[in-house]
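Just one protein chain is left out here, and the rest sit where they should.
Order of writing sets the chain letters: A, B, C and D. Residues in each chain are counted from 1.
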Amino acid sequence: MDDLWGNIDYAAFVGLFCIGLYVVVAKQNLIKKLLGLNIMETAVFAFIVTSGMVDGGTAPIIGPGATGPFASPLPHALIVTGIVVAVSITALALSLIVEIYRQCGTLEADELKGAE
Amino acid sequence: MSHWLPLAAFVPLVAGALTPAMARGRPGLARGWALAVTAFCTFATAALTRRVALEGPFSYAMGAWAAPLGIELRFDEFSAASLFICVIMLLVLVYSGPYVRRALPATRIDWYYSLLLINLGGMIGFVITGDLFNLFVFMELVAVSSYALVAVGGGRTAALAAFKYLVAGAVSSVLILFCIGVLHALTGSLNMADVARRLATVESRPPVLLALAGLTAGFLVKAGLFPVHVWLPDAHAIAPSPINAVSSALVVKLGIIGLLRIFPLFAAAGAVSLAPLFEALAWLGAISVLAGAFFALFQEDIKLMLAYSTISNIGYIVLGLGLAGELALTGAGVHILNHALIKATLFLAAGAMIHQSGHRTLHDLRGIGRAMPWTTLALLIGALSIVGLPPTAGFPGKWYIALGALESGRPGFAVVVLVGALIIFIYFARMLNAFYFRAPSHKEMLGVSEAPASMLGPVLLLGALCVLGGLLTHWPVALIAPAVGRLAGGE
Amino acid sequence: MKKPLVAVTLAAAAVPMLIGVAALPRPGDPTAPAHTHVAAHYIEAGARETGADNRVTAVLLNYRAFDTFGEVLVIFAALAAVIAVRSPATPGGRADDMPGPGPGLPISPVVAFIIRLTAPFIALFGAFVIFRGHVSPGGGFQGGVILGALLVLLSLVLGRGAERPLLAVPLARWLQAAAPLAFTGVGLLGLALTGALLGYPAEPERHALRELMMITLDVGIGIGGAMIILGLFLEMRGD
Amino acid sequence: MSFACAILIFVLGRHDFWRAALTLGASTVKLAIVLSMLPGSLAGTVYVYELLDFPPGIGIAFRADGLGMFFALVSSTLWVVTSLYAIGYMKGKHARVRFFGFFALCVSTTVGIAFAENLLTLFLFYELLTVCTYPLVIHDETPQALKAGRKYLAYTLSGGALILLGVVLVQHLAGTLTLSTSGVLSPAAGRPALLATFLALVAGFGVKAAIMPLHGWLPTAMVAPTPVSALLHAVAVVKAGVFGLLRVIYNIFGVDLLGLLDYTGWLALFASFTIIAGSVLALAQSNLKLRLAYSTVSQLSYIVLAASLLTPLAAIAAIAHIANQAFAKITMFFVAGAIERTTGRTHIFELAGIGRVMPWTMGAFTIAALSFIGIPLFAGFVTKWFLSLGALQAGAWWFVLLMVISSLLNAAYWLPILYLAWFREPRGLPRGVHEAAALLLVPTLISAAYVLLLGITSRIPGMPFSLAQAAVRFVTGI
Partner (left out) sequence: MSQAFDLVMLALLIAMALAVARSKDLLAAAIIFSGYSLVMCLLWQHRGAPDVAMTEAAIGAGVTTILVLLAIGRTRRREK
């Protein structure tokens, strides 16, 4: 338990991840599911960014004369990429949602199952 | 350094991005362009495969940055799957010509080819990369283009099927990314070989276990194994037929190749043992073999039937991985390649039937064997292969997996392999019955004409490859033998 | 899904994850592997090896440029996907069968005025973010998104059709592919100069060239990003 | 060889004449090829031909040893005869291209089975045979035929799966699949594993060999056209099952190992039960073809029984009976088909006096029936004689008793037919019914002549019986 308290940040992100997962699996509305997916994604991003944090560190922008410690740039670069991937998926999902609504007139997964 | 390696992934991706700009409103040009690019990739991957056969695995440092700093591309024996990917994609492109002309609005065709090329580039990148995060990026590239291609044909449920696929795929991707993050936090590296080395000294067990379990679960969802397969049947049955061939033959295999990539990471890790995981995989695979085949029995829609058979065959491969002996792994490896050929044959042939006749259930398609003899012949060969009748391509995989089950002293799994094959035989017998021996349900069925040459050609060629793939089994077996040895020896 | 199943799924996810992350190195611990291995090299030698003060940019455009290449294609694929899955425009007007409220977020005249007023400054800021990416926070993507947001805002303010000249299609499609094009140019140049795809010349006398190559990538990503964001927006709005 | 012919048939088959010529030509050429190999084979040469190295270590390879030669000879001889008959029988029926195409395929797979060098090749052709016969069984495409086809597939495919399991087990235990005279398995593998292998292989091949209780498909499959029934029962399918069993007993396990293991006692028990029960069931049938079918079930078990005795004399009986039963049974089927085609009658009670109208046809039937009963000078007697000797050699006197009972039962169900046909007045036959058409009659007579020949010439060297003896030498090394 001490470990978990020491890593309370990580625990919080796991919490966010699970809230997102809950929305994805338990909510019927497709847009809601998508928001849940985004919550999961940001939770993971936050987790990875945090793993690059360093005590008393600053941003890894190291001009002449800057002094450390610096946060690790690698997770940051990954997450910039990750965010772009996430928005791509969101955009595609939204256009699918619009299509589904146009064809079926509803966005509730349980009603769609009947409409299939 | 051989530049074929990065270019094999780089070229189709750039070409995919340029397709809409170059070939705006000119479907013929878009197709020609895509064909040319894919032909280039086929050539490149063939050269690479030849090299790996002669010299063993080799690497390429992107941007000349040595391994842990930059991204390492690594072409090993399993990467030879890229050659199969290219060949099948080439045939799918040839086949797509007449298909999309009827099935898609003209304004979408260039985007369709663009997405296919991006899909191709993503798959090649996925199998050749030696870097965990790069693997994730290519996985997403494949995923985004696949989601879209599933829905590209339109139709009432296509968007819904694609959305389901997207949610399942995205959740698994997030999980995989999370685990990559855990591995990075543990080792500070993303290069696979480097991570494997550094994991050996990591002492705390729970995170390593978490990463292993999470990655495995994530890739199993991508592969469409039984309990987590729910997205697969719809996505594979509703999409346009050429896309079925790509997604069922190739895209789901990436989940398996992902597994093959991550196991070596943990092989040297002192903190975890892979044995319980393999045990679980064997059971999951066996269940999937039977469940997939069982569900397939009850499908009337020919494409749904094929989709469930994919679940069953993925089960075979996972079973082979789980048994983890040298023979079983050989079986799994060979089946990854051969199932791609078989499933592409089946989906393209079925697609040609649906395209020509406008019907898609077994009942409606009765008597089509007489109207489209060549297509049905190819379908027949594919069916015999998927059952695993020697000497077709489906046989060696099952043979080695069954031997592997005995080798590891678990004959029960060998029985599963055979029972699965038997069930598959039953539903393909149903299919052939309908095509050849039942009186047509629709009078006009006998007037249906054979598919146009550019659809028939790929179908027949793939049918021939199904037989050749079986006859020339020693070639892939010899090719992947070193990789299998490493994998089996590393436990 | 049934409630118990949801609970089981959540528990199956949460419990192992909590146990797992609890045993990770404490965040912020400078001796954690995440800081001592590759990252240390980036921080220590990054300026020498890439010329970028902003090490994130150094990683994005230099050490791991191939990831970034994949990333620009992902968002391009998203655009292609969105275009490919939308149903064809119905003749005689757009999406007549669409139930529900029409599109549009009504914008008050005051806001519109403010947007018009600030547009040049936003554009300047976006360009700044793109070009200064290697010495300060920012880079191609961030700047591109800012520009893209600006275009979106302008299209909202100026009304439908205002973006037409910009999207006078053949050109737009080339611009949407700007990022992969930039990568091709820079990548092949690197291949010619260093013998590795996406390599950068390291000799001191070629530092200017190296900087130019990175800025080219940034600009390409920026233009491509902005155009794709605009394209996504227009598609979603239903034009 | 006949594979190529099958393809030609599919391609050229639109023309009646070419199809007939091809079928006949190919069957004759094939017989000639097999015959040309005969002298060498008798002299002890073994022809080996490796087709390709399929999965590493296990090739698809052919080898013509004595037993294989024997089986190939029987089936290619019968192919010629059956082809001739089928051309006559199928005249004017539908889908003849498909029929003859698959017919040729069946025979080529049968020869493939005969010449298989290893168990995998054997299995491959065995499964192909299943696939090829399926279209023949359901040829009529009636719901009944389709149902029979389904049953046939269900049985044989389950059997095939079991065989594959056995093949995998053999590969695992022995490391090789090559058939050898002394067997490839050794006692070192342990009893449970050996038992599993034996069960899998025997049950698998037993399906096609129609050992009870695995015989269910056979009577149902009688809905097929008569040449197909002939093919199923006399030549290809059931004999393939029996042949597989012989291979398993002699070449995979080997006589010595089985002698150690005493599994064959159980097999013999099953076979004995089948002999009796099959005969009893045959008695109960009134449809001629069904009676023939149950008689087949019973007769096949002679072979299995003989093989499971594991003595040299019994082995001779087993192999010789492959030929004896094949020729006699095919004769009977030809007759049944000829009667059905000519008069439309299928039931035994309708056959009164038919011998007067169709003397030649019924004459052939009589020869075959007498052979089955085991009258000396006819082929069936030879089998029973050696089987009895073999049983005595094995010290199992009660099998001799079994033989006697079975002969009596045979007599009980064949003799009434003969009586009806010859000694009763024809009733209700339409006028103008005469002898069957020449194309139907000639093959019938040829095969009947063979039955006589097989019995009479059993002591003359160079004739089939001596070949069987040669085969035994090859197979068992005794």
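Operating definition for what follows: a contact is a pair of C-beta atoms (placed from the backbone, for glycine too) under 8 Å apart; a residue touches a chain by one contact, two chains touch by 3 or more.
Given the structure is predicted, the values throughout are model-derived calculations rather than measurements.
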| item | value |
| --- | --- |
| Touching partners, among the displayed chains, of the absent chain | A, C |
| Contact residue for the chain not shown (choose from C:Y42, C:F141, C:W174 or C:Y200) | C:F141 |
| Options C:A40, C:A112 or C:M236, residue touching the unrepresented chain | C:M236 |
| Sites on subunit A contacted by the missing partner chain, in the whole complex | 8-9, 12, 15-16, 19-20, 22-23, 27-29, 31-32, 34-36, 38-39, 42, 45-46, 49-50, 52-54, 57-61, 70-71, 75-77, 79-80, 83-84, 86-87, 90-91, 94-95, 97-98, 101, 107-108, 111 |
| Footprint left on subunit C by the chain that the document does not show | 54, 56-57, 98, 100-105, 129, 137-139, 141-142, 145-146, 148-149, 152, 229, 232-233, 236-238 |
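Here, only the chains that are shown with their structure count from here on.
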| item | value |
| --- | --- |
| A-C compared against B-D, more contacting pairs | A-C |
| Centre-of-Cα separation between subunit D and subunit B, whole angstrom | 44 |
| Distance from the mean Cα position of subunit C to that of subunit B, given in whole angstrom | 30 |
| Residues within subunit A bordering two or more other chains | 17, 21, 47, 51, 74-75, 78, 81, 85, 88-89, 92, 96, 99, 103 |
| Per-residue overlap in subunit B, given as positions that touch at least 2 other chains | 133, 137, 140, 144, 147-148, 151, 159, 162, 178, 184-185, 190 |
| Overall pattern in which the protein chains touch one another (line/ring/star/complete/other) | other |
| Subunit B residues touching subunit D - in the complex, by the definition given at the top | 384, 389-391, 396, 399-400, 402-403, 406-407, 411, 414-415, 418-419, 421-422, 425-426, 429, 433, 436-439, 470-471, 473-474, 477-478 |
| Subunit C-facing residues of subunit B, complex | 1, 3, 6-7, 10, 13-14, 16-18, 20-21, 24, 60-65, 68-71, 105, 107-108, 111-112, 114-115, 118, 121-122, 125, 133-134, 137-138, 140-141, 144-145, 147-149, 151-152, 154, 159, 162, 178, 182, 184-190, 198, 204-207, 209-211, 213-214 |
| Footprint of subunit A on subunit C - complex, ascending | 1, 3, 6, 9-10, 13-14, 17-18, 21-24, 26-30, 32, 34-35, 38-39, 42-43, 46-47, 53-56, 58-60, 64, 67-68, 70-72, 74-75, 77-79, 81-82, 85-87, 95, 97-100, 135-137, 139, 141, 232, 235-236, 238 |
